[in-house]
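Structure, as structure tokens:
Missing here is one protein chain; the remaining ones are kept as they sit in the complex.
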């Protein structure tokens, strides 16, 4: 309920076209239902241009299909993360316009996907190894769906740091850098020391032995000696891209 | 802002004694300031009869004194947990009516402390060892301030389980049992298997070696094979008593 | 052996219908077998109205069926938690009256399930996400079997906190609130700050990355800055409902 | 060594004013010393407007004073974090223009501190409790020194969530929100669900029992179910503000 | 090489029936091969009466069969722990005399299994729940094979502590008590406080949620407030029985 | 209440010298107060010959003195562990017969300390380093007070394993071996592989870096590949000696 | 770009055979592409004689085959670690010269495998148990491929330490010792105390209960009281052998 609606209601009261009891009834529910949370209701994920997001893991293909169908009725864009080929098959039957980003494990139903052009803000997605690519692609595709141009720079980990330097100019051009790394996670610190943009670090569960499912990389990134680095949860490519999109919002 | 206030406002609109713009302005703030959170505002700890609580640890005696003085102005009861003798000295100067529960480490300023009588709901506070007593006293004194009769049964840990059985009738009479134990925390399970009342388990940081500052007792209590047991944070005697008081509220 | 049985025995002694030696023999075993643990024997789970509970996980369908059949002979209600469809098939063959709560993963054999009516004490079961529902249903069905009216309020997590506020009146009506949440577990603190009833927090293992199988939510709930909150083990919906039922017992 | 310098050198070679050996020698060192790292050398913290930062903890007052004096010679702004009153006394003797932000534990020597005006980008610093204020002030003062307008909103934790809602409009006006919380760290999720700006979450080591020196809050924040939230290290107010400043850089 | 063999060799030297060089050659290898480690060589597990032990988990049925066949050639008893039905099938083909203890997951090839009689030292194996029985049976069968009489007392956990008391006389008769428990592991402390014999505590990985694969029970047992309790590794029924047998050796 | 007392009571009932109600009342309390726990009451630590034990750490010298004085009145031996010089000074004033074992940090008041002679069972206390000696002495003195002859073999850690071998004959003569080690705790495994007696392993908190306050040694000992080894809590020399004494009891 | 190439370029400038602009363009890219990182580019793993290494785990057989085929085109040796039989089948089809080391899980394509001869530096690979052999073989085969002679000494763990002593002379002959052990990892300390060569310790994930996937052995090895021991990641046989080869490089 917008301010103009309130005023309209008050006019109706004034004009006797609505009784005081009826008006009071409407206003009583106002804080939660109508006005008060008009803003809150526009919960971030529901805003124009930003898609509804479904975390597919742990849901059956049928459940995913049904949720997506219901959301499509409301209009707007939809994306499902951690989706499988099988999930996509189920969705595609009901929603032929759905597209599947296989490596990123994302199903998307988009009204109109914005074409990348020079004016879009840019996000560089950088990975330490090739094994980090699925998480990186989750970030990259998400960032694109949320209206960013994405520069993908993969397999430039610190064990062969010259590969990173070759790409430095490109990385520096981005408005936000997403650094995706497992094992010791040193990439975030190195990138953080070389660029001026905000760096979102994504630890991945890639590795073995004492990598502790990504905790080692996570701790490493949190303890980064470089400034301008913040961290999201392990393997959370989506979350990193969302953060990047929020940072780039006004640009 | 109660419903009658809304109706009054609407009547003013109807009577032209207030402009639509003014009314809209008042209503716009409504969810947070006036009506919507009238209830919410009555935050638990602020209700009649329940004191304001100050966590003294980490505050200077002067800060504690000043906060207490300000709260006294508002009326109502006040209690400070994790207080030292030194804290009390500072408070007593300004508020001579303050009392200090030394073992419980609680300073209290109470309008009128309810006398224990047979009609009060009861809380049994049970400890495994003598070293758990400070935490137990924090619980016991808090429960008393919050309007409960407290039965103290200390040093009845499972290594000499007959001591516990000697007290079983007393423990069973309580409406709620608070089981305070460090080391292996087995007391909570044993008590939980012997009584019908809800058991609030408080792990303490008492112990040495692999007790991990109370984590061992905490894990033990969470994994209790007895039903009707729930757990609060390590050494959190206050929290256990608060929970007990909430459970006993209507009794 | 009840007090009246002891008196009867003593009368038999007095009447010479039993020798002193025979009576002494009977009384000697008394502490453990007969009288002494008459109370203890009435172990919580065995009391009238409370069902016997079998933790099915890790048992074969045949074992579950056999245990249930034996318990049925003793009369009384029986429930099996963490049961599978397959477990239910095995039980149903032998006990056709058995019912299966699929989402809750509970098999129940109930003499007569009490109809919900206005006089029953109420338990609100609140979840942060849809993925928490199986644990919540375990809690909800258990609470119902143990004689409570249950209000289910699902998917009101703090990322879209307005959904929680819409339901606040309902939640506040409950005698006990069970807050079920994975990920960061913040729901317990927020609910704890908004209601006057005791809140039982159930951390769930829902989440990924650094959720550590529910440890993150568990720690979050233990460290809750709200009072009147206690915690049970990860995913332990049954335990939370049992605690709630014990709290509601006299109501 | 800029491109024009290289050309100049080449011309000297052509003009025989320098021998090929000499030119080769100069060029051999080029990647690290002169050209190659001309960019890299402009390490983030050294750029115009951004001060040099000294982490004072673990250094003697004399060491801090000496380092600051040397940096002042180079010109530019300087700030020392985790500084004590004693550190400041030592610095002030040598650099009377130094100022001390006591709660923030920051010593600053600033050429000219920019006056806050309407055109500066804004950072909202929000804390759950009063005990989180030192970390929050470290963030707030750092953000101001780095050219941001800061909105301080303290003690609005989720146990009394209405206090947060009262301030929501203010928080929503900020370009970046820094959410500082110890205990269960739920504030970051709640704020993340209510605002559109990027949220930098700072776990603090405030709390007791199973808070594990801030790890509980850290895990909670990493597992946040709200999007648009990224995390820095425990108690790292400086790091959060630096990240915020980097995000706000172009605004 | 026994002392008498050395003397024999020396006599041969004296009698010239062996050259000094030959004798020196024999003696040179002595420390490790023959005499020096004659004792060491009789590694505990190899002594008369104690069987060779194979940890079957992680080995193929064929490997287990082959190892057993080779050991049989050397004579003596053999036992394989953590064996499956499939392992047994493979072994039985080659060694028809092999027996399989299904719940204990032990395959044994025994020259002559000592009959239990009143003179054997006794080991009581006590479990908290039925789910702990496989670990308990591993302990019980091992103890029997190692020459002890075993008293099995299962499902007497502390949630229904009267069951434990019913069996107390039996438990007290044992020379060593093995207490097997998962979940919160409180059984070890309670038993430790009630008996005079050494108690070997075996934490099991039984439980869910925050039991951490048995770590909770392990920590609980290590922190036992009862004396006369020592702990072996999680689920290590074999190790507990071995320790018990070593303690009972001379009896 | 012994059997003869029960019979006497029954006779009084028969003789009408006591009413049935009075008799029933007496019998009702029987399990816990009189007969039932006559045995249980003989809690281990209270048996003849075994001293009362006070854990002094965390108690004031005055409290220790007072507790000891009270215990002396009851007769029997007394020992206080983790005692300081200051504690001893306080005790000695009141109990001049008290003796102080400085390295072991034990105060003892003994009626008559048994002289070591050849017939006493023996305990070998073995340490890896010199820094483990205080824990070892706590074990050694405790074992002596509990009636064992102690062989001390210190500083024979595995980094210089020949020192251990030099002492092997002595170690093998002991009825029980206590292996005390910090750092990597390998001593327990090595000793366990070389002796036939039960080995009680005591991890110590000695070490630095990733020793985690003794957790590293504890884990190492629990995972020992040698059989016949059980573990007590970190630094718990007393507990190890108590266990050893219990094992040696009948010898 | 070598120094001679730079000089050549400068001569061309001098000779006017290249314009200054062209020369500047070439030199501008120099730091990363040509000269500056000429050394860096020769990343360790790419040097003559050292093979390219592929970590096969997590890659499909087809991906492994394709990567290997591409690398073969560049010439040089190739090895794939953590490979399965199935991976090898795929590779063998395309590269019939590939060999498979089954226990070591290594596929190798070698131009010419150097024959072991007396002049090669030697690496002793020592294991505690038979279960550690796969990790040990990964180390042994890697060391051989990298040009070392390998002495394999398996199953000499500390529980039967005489087996280790029998092999001591052999172990002492090696230039580097790799000690592979799970469970309590004591082997590294014992070996470290007995040899003069550098010891690379490899913790393995072998064990059960509280071995924590190799963390126990890892901690044990890090806390080794022996000097001259360094540690690689859990199960990282390849890494240990690589380190050994680097140490042996010049020999």
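Labels A, B, C, D, E, F and G are assigned to the chains in the order they are written; within every chain, residues are numbered from 1.
Just so it is clear, a contact is a pair of C-beta atoms (placed from the backbone, for glycine too) under 8 Å apart; a residue touches a chain by one contact, two chains touch by 3 or more.
Given the structure is predicted, the values throughout are model-derived calculations rather than measurements.
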Candidate in contact with the missing chain, chosen from D:77, D:197 or D:236: D:236
Absent-chain contact - pick from A:134, A:185 or A:198: A:185
Residue of A:81, A:122, A:197 or A:216 touching the missing chain in the full complex: A:216
Touch residues of subunit E, complete complex, unshown partner: 3, 6-7, 10-11, 13-14, 16, 20-21, 23-24, 27-28, 30-32, 35-37
Where the unshown chain meets subunit A, residue by residue: 128-129, 157-161, 183-186, 189-190, 192-194, 207, 209-212, 215-217, 219-227
Residues of subunit D (touch criterion as defined above) contacting the omitted chain: 31-33, 37, 40-41, 43, 57-58, 203, 205, 214-215, 218, 233-236
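Here is the rule we use: only the chains that are shown with their structure count from here on.
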Copies subunit F and subunit E - interface residue numbers shared by over half, same or different: same
Centre-of-Cα separation between subunit E and subunit C, whole angstrom: 39
For subunit F paired with subunit G, centre-to-centre distance based on mean C-alpha positions, whole Å: 51
Interchain centroid distance [CA atoms averaged], subunit B/subunit C, Å: 25
Residue numbers of subunit B (touch at least two other chains): 31-32, 37, 40, 43, 159-161, 168, 193-194, 209-211, 215, 218, 222-224, 226-227, 233-234
